[in-house]
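I have a structure I would like to understand better, so I am pasting it below and will then ask my questions one at a time.
Left out: one protein chain. Kept in place: all the others.
All chains are identified by letter, namely A, B, C, D and E, in their written order; residue positions are counted from 1 within each chain.
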Amino acid sequence: MKKVLTLGEIMLRLSPPDNQRLPQANSFNLVFGGSEANVAAGLANFGIEVGHVTAFPEHDLGKAAVSHLRKNGIDTTFVKFLPGRLGVYFLEQGSGLRSSKIVYDRANSSFSSYDGSDENWEEILKEFGWVHWSGITPALSQESADLTMRILEAARKCSIPVSGDLNYRSNLWKYGKSPDQIMPRLMELTTHIIGGTRDFNQCLNENFQSLKEAMPFAFQHFQNLQMIVNTQRIVHSASHNTLSANAYTKDSSISTESIEIQYIIDRVGTGDAFASGLIFGLINRKSIQESLDFGLGAAVLKHSIPGDVLIGSEEEIKEILEGKSGAIKR
Amino acid sequence: MKKVLTLGEIMLRLSPPDNQRLPQANSFNLVFGGSEANVAAGLANFGIEVGHVTAFPEHDLGKAAVSHLRKNGIDTTFVKFLPGRLGVYFLEQGSGLRSSKIVYDRANSSFSSYDGSDENWEEILKEFGWVHWSGITPALSQESADLTMRILEAARKCSIPVSGDLNYRSNLWKYGKSPDQIMPRLMELTTHIIGGTRDFNQCLNENFQSLKEAMPFAFQHFQNLQMIVNTQRIVHSASHNTLSANAYTKDSSISTESIEIQYIIDRVGTGDAFASGLIFGLINRKSIQESLDFGLGAAVLKHSIPGDVLIGSEEEIKEILEGKSGAIKR
Amino acid sequence: MKKVLTLGEIMLRLSPPDNQRLPQANSFNLVFGGSEANVAAGLANFGIEVGHVTAFPEHDLGKAAVSHLRKNGIDTTFVKFLPGRLGVYFLEQGSGLRSSKIVYDRANSSFSSYDGSDENWEEILKEFGWVHWSGITPALSQESADLTMRILEAARKCSIPVSGDLNYRSNLWKYGKSPDQIMPRLMELTTHIIGGTRDFNQCLNENFQSLKEAMPFAFQHFQNLQMIVNTQRIVHSASHNTLSANAYTKDSSISTESIEIQYIIDRVGTGDAFASGLIFGLINRKSIQESLDFGLGAAVLKHSIPGDVLIGSEEEIKEILEGKSGAIKR
Amino acid sequence: MKKVLTLGEIMLRLSPPDNQRLPQANSFNLVFGGSEANVAAGLANFGIEVGHVTAFPEHDLGKAAVSHLRKNGIDTTFVKFLPGRLGVYFLEQGSGLRSSKIVYDRANSSFSSYDGSDENWEEILKEFGWVHWSGITPALSQESADLTMRILEAARKCSIPVSGDLNYRSNLWKYGKSPDQIMPRLMELTTHIIGGTRDFNQCLNENFQSLKEAMPFAFQHFQNLQMIVNTQRIVHSASHNTLSANAYTKDSSISTESIEIQYIIDRVGTGDAFASGLIFGLINRKSIQESLDFGLGAAVLKHSIPGDVLIGSEEEIKEILEGKSGAIKR
Amino acid sequence: MKKVLTLGEIMLRLSPPDNQRLPQANSFNLVFGGSEANVAAGLANFGIEVGHVTAFPEHDLGKAAVSHLRKNGIDTTFVKFLPGRLGVYFLEQGSGLRSSKIVYDRANSSFSSYDGSDENWEEILKEFGWVHWSGITPALSQESADLTMRILEAARKCSIPVSGDLNYRSNLWKYGKSPDQIMPRLMELTTHIIGGTRDFNQCLNENFQSLKEAMPFAFQHFQNLQMIVNTQRIVHSASHNTLSANAYTKDSSISTESIEIQYIIDRVGTGDAFASGLIFGLINRKSIQESLDFGLGAAVLKHSIPGDVLIGSEEEIKEILEGKSGAIKR
Partner (left out) sequence: MKKVLTLGEIMLRLSPPDNQRLPQANSFNLVFGGSEANVAAGLANFGIEVGHVTAFPEHDLGKAAVSHLRKNGIDTTFVKFLPGRLGVYFLEQGSGLRSSKIVYDRANSSFSSYDGSDENWEEILKEFGWVHWSGITPALSQESADLTMRILEAARKCSIPVSGDLNYRSNLWKYGKSPDQIMPRLMELTTHIIGGTRDFNQCLNENFQSLKEAMPFAFQHFQNLQMIVNTQRIVHSASHNTLSANAYTKDSSISTESIEIQYIIDRVGTGDAFASGLIFGLINRKSIQESLDFGLGAAVLKHSIPGDVLIGSEEEIKEILEGKSGAIKR
């Protein structure tokens, strides 16, 4: 099966236990997370070999972050130790009508100073069959944008499929570039784009009214593009969402059913779980419908798991998709 | 903005973690709480200056209770250290079809021995623009009833608005007086009464069939009365309630919409959060409708927060009222 | 009131806290549990005198298991200390669309080596008025099947009612006997059978399409049989079930209403809670309808309580059955 | 072996975890404890049958206190449910040069209202072979003093040995009687007194300079007295004590060696562990030297165990006395 | 009594529980700490009025830091909300022969951007009678150095005593200035310097072999200097230190006895506790010997308290100094 390369920042995630608000906290639960590494962990969970490109400061918490990757079965050959901080994010888990809340403290991370110029990515990618990136990385710094560009151009040269989750974040992009100066070229190098209307608009500085409207533009401008994938989430409350997904190729459009998700335990990383399920399906040459469904099931399952990372079997996901989950499995 | 004075007992609240029943507990989570101090904390949370009148024993837990007030930004100038106990209440959090359960152990508290005769309340109230009390205080002891009376009469002399939450508790009133011997005079000194039909009946020894029936009586007998406010709660289960509120003036009646609250984390202090939101609105010269809505939103938010005390921003409450809460706030 | 004798294995139950999946666990919460001992604890909770027959290894955890029984008010006169292990089961609590999951590690327990030949059960049962067993015990080992047989035959000789929860488990029955070699004789000695269609089919090696079909067979072949009781559970998700129960005598069929159970905290032991409520009713000469309802209410309440064991009062259960639970009980 | 009857109050003990001071606590660890019940638990731990006389309020925490007794193997036949509170004590564990600190909140307990006039103690004591009381009980209330008197007089009539731990506490004796009005008669009824010079002086209103000086007086005035036992504790710090014990009969004086105790985990209940070890030895007709040594070893072991109650085997205590403890026991 | 003004950064302190090393952590205990605010909290603990000058980012953790100050009774009038981060430090508690370890992540804090030019410090200091600063502040940034200078010059103009803890940290001073460019002037404005030989050498770019050698230089060059104070710590292990203190005036030298501290629970903040005890003594016009002893006792006590902040009474400290601590205080 194809080995996957992912790249991106990993942060220390600190969240108060037991539904406490941030100002009530006397302790924090600690996990490590980052969109692309979450995808990597999800893929490794399904048995796919994955390597992750990232950088950490060389102190005890940087080393603990490496252990996090190793524990999840991710190849850490491409982890660098560089000066700088380990980014932190404080997560207040919402519940019912109280929203979840994130306070980021990620500026000046070791990762954001890494531009990837020390490696021959074309050489490295010979061992890999898929690359996954997200729009968070080029939003961090010029170096991070350069790193993404280097790896994506190498992937293109090696004719490897590239999935990219646009993941637009308004509180990033603070290093002097706007998304439309960077993202179009990266999207051009990408074969599978995950994103919604707002992502496309922000990345391309357009004003599409819907994804349907954005698609012709995308398939026209981005020659390597094979598929656009999007998830729809209806937020009833922090504990209750409805989720579905669509995939679009030049000629076809595929949809999943909607799944109602109640009793949400951890909303973070559910989009990453979706991406890992989708990529797992595509790598295994499942149909688009099957891959999209599997991505949706993976995302749904992740809502019930504390932490950033998906843990679960194909069988569990299938039971969710078939509406058969819930009974005790002995 | 007007400074608010509140008065009342603060207890040590002990509750088993992780949905345990009381007999299962190997540890208790510890917070401090009391109806009127909860209102004070809610007001301080919204940026209102508040001072609280209470008394504690002079041991480490009494001092910890003072720290609780200070932490919440409440002025502790009027906290006394007196002989007696710190009242305790054991709270078993309910869930689903299992009700929450409280075991009180509050007799002989330091607070219940304090009659307020050591202070010149008229002088003190010169710095304040609002007084809030609840029916729990005069139910504790003759001294507590006297304390309430002293402060309310001073407030009347200073022409300061006085809000009172009738809060009838059948397991109190054990010091030889019945509510109707004490409450009518206190209600007479109150401008904004929070209470329902049962509260009015118990406090006045009447038998009104509805609040509508009680109102003419109240507006006739209580000359300072400007407003009666009441919340309606439909209890589907310990985790699922529906809440709305009404306000009545002599001439008008104002209602909020109903909000359905699921995944309740902590039911205690929600009425106090309502009062703090309402008073915050009224002090800020918002309309009755706005104030009532804001009180409702504050109460709804409190259901998602562990502990006795509301923590949250005006913006969060507005999002709840507009049905827009639930998504992650980054 | 009649003293009850129960028999069966008790295991160490280890489960990760805070909705973690098993591979995420850094700690386990520890309780003791076993179907029949859970019934015993439920009965003791309602004030019935109960003795439990079981065996443990004589180390600190075996002794802790005895303390568990004593703490719950169960007579431990018939607890043996024997070579072997203490069985363990690892429980991953499900939530929402993620199922609960149990990993058993119970082979070679001390209990499974105990055949009860050291006691004169007829003599012992003079002090008892009811015996309860489950189909888990004869599924463990020949010794355990012999133990069950010995006690049930003694009960028959003493004309004591015997309730048996068929509780078929496909991952047991590994000692060389199939259920239909053992269970028919045990069912013949039983007056009150708890079980569904699948249980009957597995135990009797039949292929009934419904309980209705199985009943004539059962009442014909099992001469002591007075009642067949069954619960219906609709699993919406791991956090949301609907539960009802039916009882059948030769001539009549009694049903409860369905109760919808949301916000489930612990699904394990709910069938045992049902059995304890039912037996409590029958022992107290309540009507079948009342007993069945009470069993249902006990089962519903158990869903809100962490651990294997029911804790709750008759009053609480009545409030649940009357749809009146949920408000704070002060 | 002789069954032992103990009597006394049991309190809820609440202590902050992890060496926190009381004002730092966000949670409390919860155990139940009381001097005499601790002795009972220690005896049960050694395999002695024990019954304990006490009273609790009939709420969930009162019931939990009963479970505490049952869990420890103590017969609860003589536990009453009476109006009143459950006494509470807040324990701040000391460490190094910071002393442990206790805040008592025990007034008006259910136990303190029980005078034992409802039972025929002479009849009851037919089943028992030893009675143990402490000076805390008569210090609580007239009723508690009466209860003690009733049981001790019955014991005398039954010629049963009675051990009494004088345990003088200056913060008790608040009900209008001084120790010397009550204690002399109780001491007269006691065969084995545990106490030091200060205890004797306070109880008898004397001014002995040493136990040596007090002894002739005691053996002369208290006709049933067979033995006076005392422990010497040198307090180097809250984590480091040196302990030894002496026993005196009319004719002889027996001493243990001194044992240095470091890394103290819980100082509370160590005197009670001593008493349980001593009584265990005497009941088993060991020599005074052996009994005293065993009491000392039990006390030493208790310093390493969190909670009020001794848990440990005879073998462990012997290893401590022989200086052989410390290696891993596999 | 004199009101004290302190200034300095406050960080989020995160430390793994239960003696875990940083890479083992699954959760962090959370407190707030900073050298000067620790001194402020210590003074408030002794009943001194204190105000603290600092700045935080205006997010939930910044607000929680303000609550920390308020909870400890510190006046927060001079707390600013400014752009930037909240500094973090990760503390791994040592034990035995394993050293404690701190990973700092404090660059770019809100505090480090605050230069105090927005306030009229001479005006403000009219309400104060003592100022305390530490060498950490001017080591952070030019703005922080300016802030310190502004307040110290104002204090000099108001003739208020100023204590300064040199507290040299080699991993700071990264903004382009060396200590000897900044510290001499600040020391000149200081009346009571706390520091050792290494501190003097680093701050003055000298090479004194001992404090004795540095003193003539200091008293000659710093005209306002009244006292140099220093603590000596012998580190036997992370759990076992010996501590003493010396004070030097122009004409005299005063020493405490050495106190051996075992079973250390938290080493952080012990120097700050010393400073608070010393200042408390000096403000109360105790003798230098008494003040120095009290400072030492405060430092010793702090070693037994988790967190950054001293909690304890004068009486407790006196018992430590008299060698009388360790027994249970009931």
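Criterion: a contact is a pair of C-beta atoms (placed from the backbone, for glycine too) under 8 Å apart; a residue touches a chain by one contact, two chains touch by 3 or more.
Keep in mind it's a predicted model, so treat the numbers as computed, not measured.
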{"item": "Touching partners, among the displayed chains, of the absent chain", "value": "A, C, D, E"}
{"item": "Selected from D:N26, D:Q142, D:N224 or D:Q262 as touching the chain missing from the view", "value": "D:Q262"}
{"item": "Touching the absent chain when the full complex is considered, from A:G73, A:G129 or A:P184", "value": "A:G73"}
{"item": "Absent-chain interface as seen on chain D, which is shown", "value": "17-18, 259, 261-265, 300-301, 303-307, 311-312, 316, 319-320, 325-330"}
{"item": "Contact footprint on chain C, counting only the chain that is left out", "value": "14, 17, 21-23, 25-30, 59-61, 63-64, 67, 85-86, 88, 90, 92, 101, 103, 105, 107-108"}
{"item": "Those residues of chain A which, in the complete complex, touch the missing chain", "value": "67-68, 70-73"}
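Note that in this section only the chains that are shown with their structure count from here on.
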{"item": "Chain pair with more C-beta contacts, B-D versus C-D", "value": "B-D"}
{"item": "Multi-partner residues of chain C (each touching 2 or more other chains)", "value": "18, 263"}
{"item": "Those chain pairs that satisfy the touch definition", "value": "A-B, A-C, A-E, B-C, B-D, B-E, C-D, D-E"}
